[in-house]
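Removed from the display is one protein chain of the complex; every other protein chain stays in position.
Here the chain labels run A, B, C and D in written order, and each chain numbers its own residues starting at 1.
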Amino acid sequence: MNDLTELFNKLFVNFNYIVAATLFVIGLYTVIAKSNLIKKFMGLNIIETSVFLFIVSSGAIVGGKAPIIGEGVSSKTAFVNPIPQALILTGIVVAMSTTAVALSLMIKLYEQCGTLNADKLKELK
Amino acid sequence: MKKGIIIFAVFLFWLLLVSAMVSLPPMGSPENPAYSHIVPRYLEEGVEEAGAHNIITGIILNYRGYDTMGEVTVILTALMGVLAVLGRENLLHHTSKVDESTIERSVIVKCVVRLLVPFIILFALYIILHGAESPGGGFQGGAILGASVIALTLTFGFSLTVKKLPLKYRTVFESAGPLGFFISGVIGLFCGLNFLTYIIPSVAPAYQDLIRHLLLLIIEIGIGVGGGTIIASVFLAMEKVGKE
Amino acid sequence: MLRSLDVLLLIFLLVTAIGVVCTKDLLGAAIIFSAYSFTMAIVWQQLGAPDLALTEAAVGAGVTTVLFLIAISRTVRREDE
Amino acid sequence: MEVYSIRPLLAPMISIVCAILIFWRGDNTFLRRSLSISASIIKWIVVFSMLPGSLAGKIYVTQLVPFTPGISILLRVDALGMFFGMVSSTLWVITTIYAIGYMEGEHARKRFFAFFALCVSTTVGIAFAGNMFTLFVFYEMLTVCTYPLVIHEETPEAMKAGRKYLVYTLTGGSFILFATALTFSLSGTVSFSQPGILSINSGVGILAVLFAMFMLGFGVKSAIMPLHGWLPSAMVAPTPVSSLLHAVAVVKAGVFGITRVTYNIFGVSLLKEMASKGINVAYILMWAAMITIICGSLMALMQDNLKKRLAYSTISQLSYIVLGVSLLTPDGAAGGIVHIVNQAFMKITMFFVAGAIYKKTHKKNISEMHGIGHKMPITMATFTVASLGMMGLPPTAGFISKWYLCLGALDAGQIIAVVVLLISSFLNAAYFLPIVYRAYFVKPPDGDVTTDEAHWTLLLPCVICSLYVIALGLFADLPFVPLALVREAVKQFFVL
Partner (left out) sequence: MIEFSQHCPVLMTITLIIGGALTPIVSISRKKFSFWWAFFVSLLAFFFCSCAVWRLYTMGPISYWLSGWEPPYGIEVYFDYVSTITFLMTALGILVIVYSKRYILHDISEEKLPTYYTLVLLILGGMVGFSVTGDMFNLYVFLEILSLSGYALIAITEEKLNAMASFKYLVMGSVSSVSVLLGVALLYNVTGTLNMADIALRLQQFGPTTAVYVALVLFIIGFSVKAALFPVHAWLPDAHALAPSPVSALLSGLVIKIGIVGMLRVLYCVYKLGGPVDFTSVTNFMGWLAAVTVLVGAFFAFFQDDIKMIFAYSSISNIGYILMGISLVSFTQPERGYLGMMGGLVHVFNHAIIKSTLFLCAGALIYKTGFRKLSDLRGIGKKMPITCGVLTIAALSIAGIPPTAGFICKWYIILGTIEFGKPIFAVALLLGAMLVFAYYIKIINALFFREPNESITEVDEAPLSMLVPIIILAIGCLVMGIFAYLPLAVIRPAAATMLGLPSTYLPLGG
C-alpha cells in the first residue's frame, strides 16, 4: 500500500516525463502501424517533440525564470537550467530538416508511383 | 491481429520508458545533478564569459558553439537533400500550384500581406540582432524571415519570388550559416587559439569585448540569413510544378 | 511544481497527439499537428523556456506545418490512398 | 641446426612471378612455354640445392613477415618439408612438359598455365611452411588456385565438380582454421617443433576434439572415407591437372598436413600418452585408413572410366600413407612418408598414360581399350610398370613402401594392418591387371595393330616416371634418394 502511494507520488512528480513517454509511444505506434507515409512522418515528428518535451522538463526548476540575466535581476533569482534549452534549439532544427527531406521524398515518390500507401508501394516493387 | 501485436509491443516499450522515468530524480528540484553540476557556472559567470545576457544564446554560440555549427550544417544538408531529390526550381520549366490556381486571391489578403511583410522582416531582424539580450536569436529570426518569403509567394505567386530572389544570391546566402562560423572561428585559429575562440588576448583589453560582439554578430547574422534563405529555398523547391 | 494549467496543457497535448493519429483526413491531421506544436510551445513557455517557445511556434507550428501542407497539396489528402 | 637462407622463399616466388608473367604476356605461345619450362627448371635447381644440407640435418629458415607476436609467416625447410618440396618441384618439371603437349589446341591456355604455376607455388609453400598458420594460409590458397583448373572445361559437369570440390575443401579448411586457432589458444604457439607443441595438461578430451578437427580438415584433401566424394568428380579436369593436382599436389597436401599434425603438433609421445589415458586417436585414424584402403579398392574395381578407376585407386593408396603415419612407429612412418613420392610417380605415370590414350584415341573407358598395347606399346609398357609398382612387387618403388609399412605394423603389433595391406595388394592386381591384359592380349576390334604413339611431349614424361619407379625400387638405399631424406625426417620425429 505504501509502495503504491510512493509509486503514485513518483508518477505525479515526474508527470511531464510520463507524458513525454506516452507521446513517444503514440508516435511510435503511428510510425509502425499507419500505412500512409505522411502519417508515419507525423508520428515521427510527435516522437521527436516528445523527446524535446522530456529534455526541456528535465531542465525546469520550481519557480524558475527564463535564464536571461539583465540589469535589475538579482542574482538570487532561480533560473531554469539553460543547457537543455540550448540543446533543444538544435533539436528542433534537426527535426525540421528531417521533415523537409522526408516530405520532398514523398512528393517524388508520389510523382513516380502515384500512391503514398506503404502496402501498395510494396506491391509495386 | 497485427494491430494488437503492435499495440502490445508499444505498450511494453512504454513500460520500459516509464520505469526509467520513474527512477529519475524528481523534476524541478534544484538538487538534481542536472542542475547542480555545470549549470551554476553558466548562470553565475555566463554573462561575463560568454558575452550575452541571454544565457541560452551564450551557450549556443559560445560554450557549445560547435553544436550550433553542426546545427546550421544540418539545415544546409536538408536543403541539399531536398535539392537532390526534387531539384532546383527553374523559371522556364516550372510554376507553382499558387500560379496555376484559378482562385483569384482577395484584395484584402494582398493588402494585408503587402503591409505586414515589411514589419515581419523588421521583427525578424530585431530577433536576430537582439538575440544576446532577449529571447530569440539567429535561427528564430531566420525562420520568421523565411516565413515572410513564404507568405509573399503564396499571395503574389511563384515567379515574383524567384525573380526577386535570384538563384545566384540565394546560393551564396544559403551557405551563410557555416560560413559565419568559419569566419568567426578561424580568426581565433590564426591567433594561435582554439577554433571558435572569440576573445583574442593579443588585442588591447578595451577592444576584446567589441571584437567578441562583432564575431558573435557575424555568426547570428549568418545563421539568420542562412536559415531564412534555406527555408525559402526548400519551400520553392517543394512548391514548384513542372510545366507541360 | 505542477500547476493545474500545466496538467491541463499536457493532457491537451496527449489529446491532440491522439487526434493526429486518428484523423483520416491528412489535411485535418496537419492542422491538428499544428495545434499540437502550438500547445507544446505554450508548455515550454510555462517551463521557463521562451526561446524554445518562440522557435517551436515559428518552426514547429509554422514552417513544418507549411511543409506538410505543401506535401499534402502535391500528393494525397486521404490517408488510405 | 637452423640456417637462415632466402632459398625457401625463392622457391614459391619463382612460380608466382612466372604466373604473373603468364597473366601479363601469356597470349604468346612461345613465351608462355619457355616461361613455364624455365621457371620449373629454375625452381627445381633451387629446391635441390638445399638437398645436401637437408640430408646433413640442416634446417633452412626464412622469416617472411611478422604477423603478430607468436605468429608469423615462416618458411622452414626441415627434412619432411624438403622431401615434399622435392616431390612437387620434380613433378612440376615433368608435368609442364606433358601439359604443353596435352593442352595443344585447348582453350584458355594462358589461364591454365598461370594457375598451374600458382598451384605449384602454393604446394611448395605448404611443404616449406614452418608453422600451422603458414601451412593453413598456403593450404587455402591452394584450394582457390585449383578451382579454375578443375573447371577448366567450363562444361556444366565441370562446374558441378568444381562446386563440389570447393564445398568439400573449404569446409575442411574451416575445420583446420578453427583447430589452428584452438591450438594457438591452448599452447600459445603454432610452430612445428619436435616433438609436438601441445601438452597433456590441456585435457585429453579437448585434445581428442582438436585431433579430430584436424583430421576432418586434412582428411578432406587426403580423401579419407567418407570425405572422398570430391575426388572422383574432379576427374573432369584436363589430365595434367588430374595428374599433378589430384594425384600429387592437392591430395598429398592433405596427407602432408596429417603427418605434420601427428608428428609436429601432437607428437608421438603425446599421442601415446593420450592412448594410455584411454583415448587412442591414432588407433581410430588407423582404422579409418584401413577401411578406406579396402573400400577404395573395391570401388575402383567397379569403375569403367579409366580416370575414375585411377581416382579411386588414389583414394585407396593415400590411406597407405595415413596408415603408416598413424602406426606411430619409425618404420611405419618411413613407409608411409616414402609412399608419398612412390605413389606420386606411379600414379602420375598412369594418369599420363590415360591422358595420352585419350588425346590419341579419345577413349575414356577401359572396355573400349582392346589391344591398345599394340597401338601404343611404349605407353602401355610404362603403365604396366606402374601397375606392378601399385601392387607392390619388387623391384619397383611400391615394394619399398609396402615393406616398411609391414615392418611398422608388426612393430606396432597390428597384425590386422598387415592383412589389410596384403588384401589391398590383391585388389590392386585385380583392378590393374585386367587393363594390361586387355591392352596386350585382346585384339583391337578393327584389327589395326600399326604402332601409333602419342607425341613425344606426352610420351617422354611417362617414360621418365616409369624408369624412376623402377630406379626407386632398385637403388632404395643410396644417399640422395627420397628414402634417405625420409629416414632423416623420421629420425627427427622419433628423436632417434
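One rule holds for everything that comes next: a residue touches a chain if its C-beta (ideal position, glycine included) is under 8 Å from a C-beta of that chain, and two chains touch if they have at least 3 such contacts.
Keep in mind the model is a prediction, meaning the values are calculated, not measured.
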Omitted chain - touching chains that are shown: A, B, D
Contact residue for the chain not shown (choose from B:81, B:131, B:146 or B:224): B:81
Hidden-chain contact residue, picked from the options D:61, D:170, D:378 or D:481: D:170
Those residues of chain B which, in the complete complex, touch the missing chain: 16-17, 19-25, 32-39, 41-42, 62-67, 69-71, 73-74, 76-78, 80-85, 87-88, 168, 171-172, 174-175, 177-179, 182, 185, 188-189, 192-199
Missing-partner contacts on chain A, residue numbers: 24, 28, 31, 37, 40-41, 44, 47-48, 51, 54-55, 58, 83-84, 87, 90-91, 94, 97-98, 101-102, 105-106, 108-109, 112-113, 121, 125
On chain D, residues whose C-beta touches the chain left out of the figure: 65-71, 73, 136-137, 140-141, 143-144, 147-148, 151, 154, 159, 163, 166-167, 170-171, 174, 177-178, 181-182, 184-185, 188
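Note that in this section only the chains that are shown with their structure count from here on.
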Chain pair, A-B or B-C, that carries the greater number of C-beta contacts: A-B
Rounded Å distance between chain B and chain C, as computed from the means of their C-alpha atoms: 19
Chain centre separation in whole Å, for chain D relative to chain A (CA means): 70
Sequence positions of chain C contacting 2 or more other chains: 1, 50-51, 55, 59, 63, 67, 70-71, 74
Interface hub residues of chain D, defined as touching at least two other chains: none
Chain pairs in mutual contact under the definition given at the outset: A-B, A-C, B-C
Chain C-facing residues of chain B, complex: 27-28, 54, 56, 97, 127, 135-137, 139-140, 143-144, 146-147, 150, 231, 234-235, 238-239, 241
Chain B-touching residues of chain A, taken from the complex the two chains share: 7, 10-11, 13-18, 20-22, 24-25, 28-29, 32-33, 54, 57-62, 64, 66-70, 75, 78-79, 81-87, 89-90, 93-94, 96-98, 100-101, 103-105, 107-108
Of chain A, residues touching chain C in the complex: 12-13, 15-16, 19, 22-23, 26-27, 29-30, 34-36, 38-39, 42-43, 45-46, 49, 52-53, 56-57, 59-62, 64-67, 79-80, 85, 88-89, 92-93, 95-96, 99-100, 103, 106-107, 110, 115-117
